[in-house]
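Structure, as structure tokens:
Omission of a single protein chain aside, the complex is shown with its protein chains in their original locations.
And then chain A:
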Amino acid sequence: MCNVLEHGEHKVIYKRYASLYFAAGIDCEENELYVLEVIHRYVQLLDEFFGNVCELDIIYNFDKAYYVLDELVLAGELQEPGKKSVIKHINAFENACQLDIVTRNVENSIV
């Protein structure tokens, strides 16, 4: 099947990975394969971040899935084409979060 589905003035680019569908809505002028590979890059990143990602990872950590997306795509445009660079920043943010958790645990134990 074609990974492009036309919908009025817009197109839906979608791809299935196991039981999950990833879809992006675009203007009819945009380069379809460009977007298809952005989707693939997103899946790669999720895989790298969660380590062999599965549906449950995304469900239980939906907030993280959003953060990873924000690091890859902003205003509908690809933000960073290099994988390493994105991973580096996601990990930096994740560490900032973990640091909070540690701080909270310490605070709790003092109280």
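Assume contacts are C-beta pairs under 8 Å (C-beta built on N, C-alpha and C of every residue); 3 or more make two chains touch, one makes a residue touch a chain; residues count from 1.
Following the convention adopted for this analysis, contacts and distances are computed from a predicted model.
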Remark   = Per UniProt, and picking from "AP-2 complex subunit alpha", "Spermatogenesis-defective protein 39 homolog", "Gamma-secretase subunit APH1-like" or "5-taurinomethyluridine-[tRNA] synthase subunit GTPB3, mitochondrial", the hidden chain is "AP-2 complex subunit alpha"
Note = It is residues of chain A that touch the chain not shown, namely 1-6, 9, 27-34, 36-38, 40-41, 50-51, 57, 59-64, 66-67, 70, 74-85, 89, 92-93, 96-97, 99-101, 103-104
